[in-house]
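Note that one protein chain is taken out, while the other chains of the complex remain in position.
Chain naming follows the written order as A, B and C, and within any one chain the residues start at number 1.
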Amino acid sequence: MNPLRAYFSLVRWDWAREWKRKETLIAMAMMSLITLFIFSVAMPPVQEVLEDTRGGILWVTFVLAGTVGIDRAFRGDGDGRLLTGLLLSPVGRGTVYYARITSTMLGVVLMEAMTLGLFMLLFDQSLEWEGLLVVVGVTLAATLGFVAVGVILSAMTWSLRGGDAILRILLFPLLIPLLSAAVHATNEAFAGRPIGFQPVAVIGAFDLVFIGAGQLLFEFVVDGTETGT
Amino acid sequence: MNPLRAYFSLVRWDWAREWKRKETLIAMAMMSLITLFIFSVAMPPVQEVLEDTRGGILWVTFVLAGTVGIDRAFRGDGDGRLLTGLLLSPVGRGTVYYARITSTMLGVVLMEAMTLGLFMLLFDQSLEWEGLLVVVGVTLAATLGFVAVGVILSAMTWSLRGGDAILRILLFPLLIPLLSAAVHATNEAFAGRPIGFQPVAVIGAFDLVFIGAGQLLFEFVVDGTETGT
Amino acid sequence: MPDQRSLPVRVLDHPASYVAHGLLALAGLFYFGYLVATWVPFAIKQLKSSYLIFFFHFPNALNTFVFFGGCLGGSVLFLITKQPRWDRWARCSAEVGVMAGFVLLATGMTWAKAAWDHWWVWDDPRLMSAAVMMLTYLGYLTLQAGIEDPHKRRTFSAVFGVLAFLNIPIVHKAIEWFGETSHPPKLDGLSDPSIIATRWFGVLVFLILYLLLLRWRQSRLTTTEEIEDALDRIRRLEEAPR
Partner (left out) sequence: MPDQRSLPVRVLDHPASYVAHGLLALAGLFYFGYLVATWVPFAIKQLKSSYLIFFFHFPNALNTFVFFGGCLGGSVLFLITKQPRWDRWARCSAEVGVMAGFVLLATGMTWAKAAWDHWWVWDDPRLMSAAVMMLTYLGYLTLQAGIEDPHKRRTFSAVFGVLAFLNIPIVHKAIEWFGETSHPPKLDGLSDPSIIATRWFGVLVFLILYLLLLRWRQSRLTTTEEIEDALDRIRRLEEAPR
């Protein structure tokens, strides 16, 4: 099959499935809401403090809620039929990997859009048009890297006992450079300053390195899964 | 069997099991370490900001890492033999509930002690002796309520698909009053001020209400589990 | 087959009772709107949106509590009696309570924007407790939706229904005490008899409206669950050894 057509049909199929039950979307939205409220309780939601913490609150929320979605990227109905089914389909593994990144990222981005809107409303933050564009751009770019490395790790951990904790233990340290760049850029954008070249370079490098490595390594992860179960 | 002896032997048995593999302890310690580092990246670890955020950083770390342990309180080897085994043993269910709270709390408190020490070292915070006593007391009292309600929810969610996410979605909103009291008291203690009566009242009320309700409701949770699987 | 249900149940299930209930709610809403528009003193109307919205805010606040209380009652009764209808009662009460809660939050936020120029006021204990309550009951509904085995679902939901309600007063006290202390000014002068009468009438009207919703949700859920039960019994009969 034409890889591009296969890719689109996989993404469509994923979305039809998720859209019917919305379980993952709801779980992510709830986690995001709850995390925002926990931050408002744990750290004073006043303007002077928020100037130093808003990027962090936003991105920790993105990561905590997004990981709920990434954790489920391969769980499907919980019995592994999803990944097995995908691999039996006459589609290259690279295509499966990119399709899975795309559909997971769609869900995560939806959650992030909701979170950003709610954050600005509840924490009384505002952005100029340029700032908003920067935040959206940075969020999309950083989410791509986040999901790309998350999907690889999710494919490894979903079948393990205590896999959800292992996923987080493996994923979060890898995300630290991405997070620090995204937090820095988001804070600059909220403060109305230009973000400069550095965050773009770090996020771009992260995306390139981990999407490239991810595509190569996905093959091996699949081999490991097949003989394992 | 004498309930008190049964209780102690259950706690000892739990600990012998956990101490041999240390899986949960290691997972909690890793989550705590990672969360501390994520906060240092996401929010500037400088003294002026920390004055407003230290209680929050500490308690969000406690809750995020502690939930990993609570999530596993009934998972055992992952096939539900643990809870079933416990219920077949000739021990009252109240005893099982209290024993489970105790052994889970032991693990969580160990993690919290490590986290507190590391936090003070890494974030360069110091406490007078009285402040330390207050922080330890508040932490123990709040952890009791946290674990008491967590154990009930964990007994309900461990067998569900996506149970780890559901546990968090149910648990975190319930914890908000506990968290706000504990964060407030911790911040006051770090600032060298007296914490007053209010946090003690909220944490005490939370503990009493949820331990009482927990003991009553554990019975029903067990009934639900037995017919369910 | 003669109808074996008791008389009150038969009356309540009759379509005509729904129509009557709906008409009552509608009439109440109209009269409530009329009262708000004409009876309450003009002086306070100058507060405009923040004033008008109050008459929708207050009844929804009370009704949120009423229906979350209904969820508690249903949960407790289910745990005691194990009858599925109490679970349905609790679940539908939670749904209606969440709906009332959304109206409560939406009107509260509009009011906050008009009065204090912020959509959200973290240190208003009532707004915050309402939000935390909503998070908790959204969790309840997630739990109800997330379990397939019926007995497990009902039991666990009932247990959480009890815990959720117990938390409400603690949340309220904690937020009142530990919220930031930059209290925004509160609205005063709402003690005119006409205002008090109108707002309590609003409580009644919204209660009638939400009870209609509750009945509708309950009858739908009852039908669904009875069909599922019947299918289940048929399947078991077919599978049973003769």
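By our rule, contacts are C-beta pairs under 8 Å (C-beta built on N, C-alpha and C of every residue); 3 or more make two chains touch, one makes a residue touch a chain.
Computed from a prediction, not measured in an experiment: that's the story for all the values here.
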Message: Going by the stated contact criterion, tell me the shown chains that border the hidden chain.
response: A, B
Message: Touch as defined at the start, partner being the missing chain; which of B:L10, B:A27, B:V96 or B:L167 qualifies?
response: B:A27
Query: Among the options A:T53, A:T104, A:T143 or A:T225, which residue touches the chain absent from this view?
result: A:T225
Query: In the full complex, which residues of subunit B touch the absent chain?
result: 23, 26-27, 30, 33-34, 37, 40-41, 44-46, 121-124
- request: Could I get the residues of subunit A that touch the absent chain, sorted low to high?
  value: 149, 152-153, 156, 160-162, 166, 169-170, 173-174, 176-178, 180-181, 183-184, 198-199, 201-202, 205-206, 209-210, 213, 217, 220-221, 223-225, 227-228
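Note that in this section only the chains that are shown with their structure count from here on.
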Query: When subunit C is left out of the picture, which chains can still reach each other by chains of touches?
result: one piece
Query: Most remote chain relative to subunit B, going by C-alpha centroids?
result: C
Length of the line joining the C-alpha centres of subunit A and subunit C, rounded to whole Å: 35
Message: Rounded to a whole Å, what is the gap between the Cα centroids of subunit A and subunit B?
response: 28
Query: Can you list the subunit C residues in contact with two or more other chains?
result: 132, 135, 139, 142, 146, 178
Query: What residues in subunit B touch two or more of the other chains?
result: 161-162, 166, 169, 173, 176, 180, 183
